[in-house]
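What you see is the complex with one protein chain gone and the rest in place.
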Amino acid sequence: MAVPDISQRGPLGPGPRLRGALRRGLRWLPVLPSVLLLALFMAAPVAWSFYASFTDAALTGKAALNPQWVGLDNYARMLTDPVFPLSAWLTVVFVAVSAILGQNAVGLVIALLMTRSGGATASLVGTAVVAAWVLPEIVAAFAAYAYFSQDGTLNQLLGTFGVQGANWLYAFPMPAIILANVWRGTAFSMLVYRAALSDVPRDISEAALMDGARGWQRLAFITLPVIRGSIATNLMLTTLQTLAVFTLIWVMTAGGPSNASTTLPVLAYQEAFKLGDIGYGTAIASVLILIGMFFGAVYVRLIRGAKP
Amino acid sequence: MRFGANAALVVIGLCFVLPLAWLLLASVDPHAGYETRWPQSASLANFAAVLTPGLLFQPLANSFILSAGTAIVNLVVAVLAAYPLSRCQSRFNKPFLYAILFGTSLPVTAIMVPVYGLFVQLQLLDSMPATIFFMATTTLPMAIWMTKNFMDSVPLELEEAAWMDGASGLATLRRVVMPLMRQGLGVVFIFVFIQAWGNFFVPFILLLSTSKQPAAVSVFSFFGQHGAIAYGELAAFSILYSVPVLVLYTVVARGSGSAFALSGAMKG
Partner (left out) sequence: MRRPVRTGAALLGVVGLLASAACSAQPQAVNGQTIKIVYQKTDSFTALDKVFQDAKQEFEAAHAGVTVDLEPIQANDDDYGTKLALAQRSPDTAPDVFYEDTFKVRSDVDAGYLLKLDSRLSAWDEWSKFNEAAKAAGRGDDGGIYAVPLGTDTRAIWYNKTVLQKAGIPVPWHPKTWDDILSAARKMKAADPSVIPFSMYAGKGTGEGTVMQSFYELLYGTGSSLYSESDKKWVVGSKGFTDSLQFLKTLYDEKLSVTPADALDSNVWKKVFGQWLPQGKMGATVEGSYAPSFWQKGGSYEWAGYAQDMGVAMFPTQFGQDPHGVSMSGGWTLALGAKTKSPDLAFTFLTTAVNKKNALAFDENNSQIAVRADVASDPGYQGANPFVKDVSDLVAVTHYRPATADYPKISLAVQQATEAVITGKQSPAEAAAEYDASVKKLVGEAKVMQK
């Protein structure tokens, strides 16, 4: 949930020559607890996930007692399962529209507007945007559920304009969860871009102003290129966070109707826990982990590349 | 120009506030439904109805234990790990930091199925301490990052003086470095606390007995059980459950001088 910047290195300790090798080794000892925790609760589950995805482990039935090695069966099943491709596609849509387009663009627009608006307005609006983000996940999900429900606020609003609303969660589940995710997650992008824009030197944009550059030109040719590092990292992080969204969807639509909003995390949960098919559930989870790893690797490269 | 920006911002702000309006209005409306409306007879009956030990206090106490425990584990482990990372230069430094960074990218919902399996194997299901350690691990990469960044900004001279006096590394850390980065540690603590407080999925899978479940899970069963009837109570419960993190966030935002210190802390 953050934008670390590896390019800023800490002050160096006293020269390594001053200390013996043993002493240096000792100094690394404090890192051990974190390594152990990460190994036990992060690396081990990932490894277990890949392992279990090659078995028919289950919550109940014979396979619960003696899971068998089934090779690539679970992965082969994904290809024939009508729900998996749908679910993978919905995940792509969800991430692309709600994170990359939605949160990212809305966050940038808000941050840009804030640089040219009154302080009071900016901080008030900032609070409103951040509130949705700070709220516990499940409360935000309930609020979004109520908002989109048949008698909810959205339909009331449309009603005042004489528009007949729909049962959004049933008729348009994907737009509903996408909007809800934009609502909940935009604060993060906004915070990142506010910080990034405050670092853009004033004289650069002022110089451009002297040259008669118009607003959008300044934005496209000066501001955006200066903060491109932040844009890239923010894109990565919002993508990864959105990839993992479960509670919001689970509360709003539970993946329905008829799997119309079943993204991969929801599918993995249903297969593993609702249907008790741990093997297939972990196979889906493993695919998700691989996608996460891919984005993670791109993200690390981006940050290394941005390093001066 | 400025007026335009202000107007646009206000419209966007309204869009963000709208879904919350229902929560506030329904909580004081004894006959609340899903529509947002001004209560005909506002009352605190919904709050009174959920202010019971079983419904509110026990789950909130559990949430507090889980969140505070997670934040403390994070703080201790992150400070220990960040110290050498910030103070020593070594060829392990960068790979480790990149690995940590990589760890922040792991979708936690994806590892819940295997984590459940792991907890079964180790017989840790339904254990609060084990759940705390797991939740701490999920936020640990970020906590190490933030802590290292805060530590980098503590000047080295004071530590060198302590070393001259013969203090060991860890003693210096405790007596010299940590007091200087108190504020930063506060930010890390609250940051982790807020995340843990709102976490639904992890305790939902790992904690089975009702007596150990945090508010996030109990509000979900509450909704499932009473969903068809008690909208007002749901809203009241949600508000009571959200207040602590809203307050904490405000503390961070205020205490650090700017409303967006959190973002600064993240950026490093």
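Order as written gives the chain letters A and B; numbering starts at 1 within each chain.
Quick note on the criterion: a residue touches a chain if its C-beta (ideal position, glycine included) is under 8 Å from a C-beta of that chain, and two chains touch if they have at least 3 such contacts.
The model shown is predicted, which means the values in this text are computed figures rather than measured ones.
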| item | value |
| --- | --- |
| Full-complex contact with the absent chain, from B:Val11, B:Ala42 or B:Val120 | B:Val120 |
| Missing-partner contacts on chain B, residue numbers | 116, 119-120, 122-130, 133, 205, 208-210, 221, 224-229 |
| Sites on chain A contacted by the missing partner chain, in the whole complex | 22, 25-26, 29, 32-33, 36-37, 40, 58-65, 77, 80, 82, 150, 167, 169-171, 254, 256-258, 273-276 |
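The rule is short, and it goes like this: only the chains that are shown with their structure count from here on.
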| item | value |
| --- | --- |
| Geometric centre distance via CA averages, chain B-chain A, whole Å | 16 |
| Chain B residues within the chain A interface of the complex | 1-2, 5-6, 8-10, 12-23, 26, 33-36, 76-78, 80-81, 83-90, 92, 96-98, 101-118, 133-134, 136-138, 140-142, 144-146, 148-149, 151-152, 155-156, 160, 163, 169-170, 191, 194-195, 197-201, 205, 215-216, 219-220, 223, 231, 234, 238, 241-242, 245-246, 249, 259-260, 262-268 |
| In the complex with chain B, residue positions of chain A that touch it | 1-6, 8-14, 16, 24, 26-28, 30-31, 33-35, 37-38, 40-42, 44-46, 48-49, 52, 57, 106, 109-110, 113-114, 116-118, 121-132, 134-139, 142-144, 146-147, 149-153, 156-157, 183, 186, 191-192, 194-195, 236, 240, 243-247, 251, 264-265, 268-269, 272-273, 278, 281-282, 285-286, 288-289, 291-293, 295-297, 299-300, 303-304 |
